[in-house]
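Written below as structure tokens is the structure these notes are about.
Excluded from the complex is one protein chain; the other protein chains are retained at their positions.
Up next, chain A:
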Amino acid sequence: MSWSLRDGLRDSLVAAAPYGGPIALLREPQRRSPSSRPQLEIYSASGGTVASFPWKSGPVVQLGWTVSDELLCIQEDGTVLIYDLFGSFKRHFSMGQEVVQSQVMEAKVFHSPYGTGIAIVTSSSRFTLATNIDDLKLRRLPEVPGLQGKPSCWVVLTQDRQTKVLLSNGPELFILDNTSCTVVCPPGLSPQDGNIVHMSVSFSYKYLALLTDSGHLWTGLSTLQEKLSDVDTKKTMAPKQMLWCRRPKSQQPSVVLMWDRLLLVVGVCNETIQYPIEDPCVLVGEMDGVRIISSSNQELLQEVPLVCQDIFKIASMAPGALLLEAHREYEKSSQKADEYLREIKEQSMLGEAVRQCVEAAGHEYDTNTQKSLMRAASFGKCFLTDFSPDQFVTTCRELRVLNAVRDSSVGLPLTHTQFKQLTLQVLIDRLVYRQFYPLAIEVCRYLKIPDYQGVSRVLKHWASCKVQQKDLTDDAIARAVCMKVGDSPGVSYSDIAAKAYECGRAELAIKLLDFEARSGEQVPLLLKMKRSQLALSKAVESGDTDLVYTVVSYLKNEMNRGDFFMTLRNQPVALSLYRQFCKLQEQETLKDLYNQDDDHQELANYYVTASYREKRLEGRLSLLQSAVDEYNKAKNEFAVKTTEDEMRLLRFQRKLDDEKGAGLLGLSLQVTMETLLSLGLHKQAEQLYKDFRVPDKRYWWLKLKSLAEKEEWDELEKFSKSKKSPIGYLAFVEVCIKCNNKYEAKKYVSKVTPEQKVKAHLAVGDLEGAADAAIERRNEAEIGAVLSRCSASNSLVIERLNQARAAIAKK
């Protein structure tokens, strides 16, 4: 152990976590003078100092470690303070109001599949349980009849997904669960054996050991259904600690008892082994043994694994032992190697031998032994065909990793069995948690763990830790992070940035966010950091409109209207998105938006649109007037004029509607005139024609059609003579024909210009006239057109046309 403890482990509250976990030490917790504060020290399993600080809170009853290596300090008043491995305070919680008055007498920290739990017993002899401190649910257990003060001893059991407390009061044994308290009687333990003074439950909660004041040690299943053995230790003094020492598939489950100067191992076979100890020690239960920590060193007491026994037992003839021997001889270039080998091979146990050596190597701590076993295995492997090398290779790799973490500078003394149980993922997490980043990365690379789960994860932790370093400038950190992390898959810069922001380094967070490739990840954090402008431009860059919209709606709530509009103005994409939304949802906002931008054109358009929704004429006119004003500002003279015209038209329509009930309001100029004409209101139509400077052509067409449709032929004729038709007279012919009045149509044929004569004649069906016209004009195409309309009955005409055509052709 690399620590140097002044007073050894005496008078200290010590807690060490299993799986080679850290050790916490609180000196003289009971000393209550306010002047001298006890020192809380945290060491790695190898005794390296991790943290040390004076304990400022109340008196501590118990220390303990959670499964995720957090330190729990349970105070007398029931408050539990949680510190991380480096001694920084994380949070606290209380074990209940009732505890505050009655004080915690004893507390135990226990681990179950649900996480880390705490059980306390108060001075009023009541137990309170919390099965998982991360999801705190306090359970106050029922009262134990006849119990005064604290029980003589107790343990927490986890069975059948239930957490119970087993306690003894004198010779009586109780099981306390959520609802009841039952007296139990373990088979084979009679009350005559005395009061139960100590009890211990195994790592797996499967076995229970009870020690009575007469020195009887009863072992059995924790269900209390079956007894394993009953040993008389002949010690009447209560031991300081009593722990199970066994391993999975244990051959010799045993219990370790510790007194001040003695360590006693009691097996099921009634035999005991005694070890004298000099220093005060602390026992730590592991899944495959017991760690013994003293002020100077640390030892692991465990049952020797079966394979190791087989190989190293004196005069062992197990195949593994023979193979090891064979290899040893081989190294010495002795022919005995062959003899040993033959012997194994004769029993065809070579495969088994190799397996034994490999397995044993895994269990060994000493690197030289590991090496010789692995060499032997490799030697034996040479004589085997189709033997899968997987186990050999994995063990080699795992051993390298284990040896590396067992190094005292790292201080994770894990056995192979523990490692297997812990899994590699957790090991890497623990390395990361202890900030051994380079080692963690090396391990990941060495074991070829996919980047996503391996190196990237480590880098992420590293970066999150890096950003908390207060002594470096933002730039330096950003650069360092970027250089190391690069674009490793699975490392999210936004997560790192979020961490930086949490630590109050907003500038650094922004710098880090710049490295983030996915805008979707940048934006939420930027918003959280109130960098809304930046968030908006990042969102726009991403091309994801949903993201833009998220920011916009956030800004809308956060900013005052003016700033909000100004921000939008700089982001056309966001602006048009918001406009779209407003068009459907908030018309008024739209107006404000245009107003802000001095976008008079759009504002005017807005008023025009609004005017259509307005039913009342006055409202409509005033909206249109606003539109006119805006168009004026936008210098859109054309629109001004048209809108004014529209207003004029509306007033006119209203007047006529009132006077004649014409139902004109809202119609277009054209339709208005049409309606007027069809109603026979020629004068009014004429007025519109003049007022609105309707082109002559349009008016003529309109009137022509309208008169023809109403079959007012006299009126039409009068109209045709009113002045020279701007649309020609062919139109008159065609319109009359359309209204099936050939007679009227013919009237206008003569007025048609020479170029259109043929068409006009054809339109009224006058083939001869058409032929005459065509021949007169000597136009081949027209002659052709007439010919195509001729049928056999018009032979005379055909002949004439053909002649004419021939005549033209001649020339």
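Here are a few things to note about the model shown:
In this section, contacts are C-beta pairs under 8 Å (C-beta built on N, C-alpha and C of every residue); 3 or more make two chains touch, one makes a residue touch a chain; residues count from 1.
In this section, contacts and distances are computed from a predicted model.
Only one of "Glycosylphosphatidylinositol anchor attachment 1 protein isoform X2", "VPS33B late endosome and lysosome associated", "Distal membrane-arm assembly complex protein 2" or "DNA primase large subunit" fits the UniProt record of the hidden chain, and that name is "VPS33B late endosome and lysosome associated".
Residue A:670 is the one among A:57, A:132 or A:670 that touches the chain missing from this view. Across A:698, A:742 or A:777, the single residue that touches the chain missing here is A:698. In the complete complex, the hidden chain is touched by one of A:251, A:367, A:403 or A:585, namely A:585.
The chain that is not drawn here is touched, among residues A:445, A:613 or A:635, by A:613. In the full complex, chain A contacts the hidden chain through residues 541, 543-547, 549-550, 553, 570, 572-573, 576-577, 579-581, 583-585, 601, 605, 608-609, 612-613, 638-639, 642-643, 645-646, 649, 667-671, 692, 694-695, 697-698, 701.
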